[in-house]
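The complex appears here minus one protein chain, its other protein chains still in place.
Chains here go by letter, A, B and C, matching the order in which they are written, and residues are numbered from 1 within each.
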């Protein structure tokens, strides 16, 4: 059992931190980027590719770096520290992860290679209107058509869907839920993109007899989808850790420097004690999320680990996001100041791939399966 | 709509407060009383009777005072202010209430007259081991026997059961749940009394072919039981209000006078803000409980009002009980000091006739019956 | 003690309910129900409809358009308005500057302003807060230096809500720089079209523009625009802030919002199922309803005890818990939406229901509720100090 990064991992962290710290050196810089489509900075994306960050989890044979969940978690956490809007978890962990999990040799080499090089951004089109956090697909059906398939239905909100170079669409097949590759310019496909409240982007993807190619064998991919979603949930957990860390740092810095009634706010114990409670929440979430990544590394129960991490992060993120604004006072409400954006981003992540309530319910179903939780195998 | 006591009610409050303030002028006095059986002071009970407090809710024809729920609430709240151990809610509101609700003319006159005079203490034997807060009776069955009945089964914990002069026992009858009068010295009856953690008394009542007389007609009394229990729940709410009020007063007084690091504790905003939160909880609970009593007065939905009051009091009582001890520090843990006894009593009341969780679940069942709650008819 | 309203008050409640549900344009009320932003015209139209009926400023002296209502009637008026999805009269006019002018202004200044203020012909902005002051209002630095018949005003105000719509602004300015903090402050009215007044909107974290910075660069203001006496402004401000705390609990609007959420919840589950069948959601709704009941009843108790129009100290309870519940309900809306709550910017072509689109911006926006108008920390201080006597 070891919770520390090795030298190579520290180097990766520092490199990513250096890069993103330059790209997003101020709230103003980030706002300028998120105000324009695609909502993120293509140059930063290329630089992440050059550094090898986009290919981290993929096999070298597929054009990746052959690293693992710990390296991914390092990048995600740095993304969170500056709430960089680049779709790292969406493209690499989620879409890339599905390709790596079920794609044919050819599909893997082609898609993951281009993704790793930064020349292709795939996203997973999975959410459906009115289905909340369902992991199945009810609103899009796949029909065989010659050698390929056609898809019909609606996916929304699809994060990063408007800018994506390739859509990986989940759809109902006879045997369960299949995965399909769809080109954005395919016939019958409409996409309407829009901004999300935290500066991100999402889209409605309409499909009408839209030609598609099966990712993998065209059969039921429910198990792979569940596992990859779990990996993304855990990576989002790290993104949230980064964001919570910065939100706490901004808050403590503010309490130290801001004066009211002639003295620094840090004089008021009622405020500093609340900062202490934020720290407690952050550290407990950090423990759980880091553990979840180690469970992935160890080949343990990804779904359980992801739910545990997401639940803890949901609670911590809400607590820290709210308190960070409240302890700042009015300035925390303004878009020109940084802290509110962290709260926004934490809120967005919370409602992506299941909030705390959803994961609590999921975990409750397995409550009687164990006497108590043994975190170390 | 009027939330103020009239002159007569103020006079009643002052009289009860005067009496109980003398009976329980210190923690030491109360401890001396609760250490000895029956766990309360017979003299104080007689004085309450002389003052008319025990007969308040009963018709004058039955030997009572012909007053109503507001007057009962006043006494209950004063009981709570000094956490007097006399079984006011148990004997008057609960047991007396059942007799008033379903007893024959004769039974009412006989029992309520003696209760009002302080010469007879009846209690309601209703709880059954392993049945939690059930309002039905499963563990005791009633069988016809000549003109009367016999009862068999176990009731526990029966609050005040060891000292009681008369037991009103709920038991399963063909048509539902019946009510029966049982003499403590009846054949086949065993009672084993014991102290409860807050200084009260309870008992196991064993019944084996024990002769009993039906209270009322021997038929199903479920509706009356539910209503009288609701009245008792609301009265307990007032008892809790009194206890919470004193717990808060003790706490603020302590913060004002106790010094640490050379300054009064009231200097520490982290503590005074928590006292403020206690006040908020108390006032919100006070509003709900008082409203519930007015719903009784108005003939409204007693069960709903009682659940709303009990839920609010459960939350407030836990919060205030815990914080009162915590803000005191070590001294709050000691039996020689007062505040912990208030926390104990609040805990006991919470778990009598349904805690907050129980009432929340009950209210959730009616969630879709209304658009929103309209408190004023 | 009595639960029932008097016959008179029942009739009054009926009258108000009738008025608000029939005399305020349905289109505006629908916008409020859908939690969409109201335009300036919408707000003016609402208030003018009320003013035409003589019920826009019931808290003012009768001779200036007020009503001789009991505190309970004023409460009923306020609740029924919110339950009917009607925007209350603009607080800056109706609850703030109007009562100050009525109480402390000269006859001349009353005549100049009060009728137009009641009818929202003048849209008032509030110029109290300054940068770096936060809750420490009295540390303000905007100066007004007397030169002949004019004050020359220099400085900066901030958090001026809806300042972009403002015709006039009522200000706290420092007229005696030598005096100690609270002394030396005056209450001054300034035409926002005066040369040297600049309004800069501040974007909030939900993307909305509702607060502003207002800059004053050698703005010349006639001394006639002074309310009351010079250097007595702090007293007037305290009077104003006291009024502000009356009716601070947004009971009616939160009740309405929770009721609407409950209605939507019935089909918001996966595939159109009811979220109320999920015991966790059902419990949360039930608990919030009960907390709101407690708040509403507490507001009624406060109303019943606020004799001379002065704020009951328990008003702080209402502000504190009221904003907590308000925020909890906005959070519930977001949770009900699940991933659809991300789709805040979705347009007409989207399949996401409109209520999902506004949920998260509303949630983020209402983080302000526990900060503005006396933060919840200030309310705790008031409770601890004024009610419990806990002073450090």
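Operating definition for what follows: contacts are C-beta pairs under 8 Å (C-beta built on N, C-alpha and C of every residue); 3 or more make two chains touch, one makes a residue touch a chain.
No experiment lies behind these values; they were computed from the predicted model shown.
Here the missing chain is touched by one residue of B:21, B:66 or B:129, and it is B:129. Seen from chain B, the chain kept out of the figure touches residues 127, 129-134, 138, 154, 156-157, 159, 192, 194-197, 200, 202, 204, 258-261, 270-271, 318, 322, 325-326, 329-330, 332-336, 340-341, 343-344, 347-348, 351-353, 355, 357-358, 360-361.
For chain A, the list of residues touching the undisplayed chain reads 1-6, 9, 70, 248, 252, 255-256, 263-264, 266-269, 272-273, 275-277, 279-280, 283-285, 287-288, 290-291, 293-295, 297-298, 300, 308, 311-312, 360-361, 363-364, 367-368, 371-373, 375-377. Contact residues of chain C toward the unshown chain are 279-280, 283.
We take it that only the chains that are shown with their structure count from here on.
A straight line joining the Cα centres of chain A and chain C is 38 Å long. With centres set at the average Cα position, the gap from chain A to chain B is 53 Å. Along chain C, residues 377, 380 each make contact with two or more other chains. Touching of two or more other chains is recorded for residues 268-269, 272-273 of chain B.
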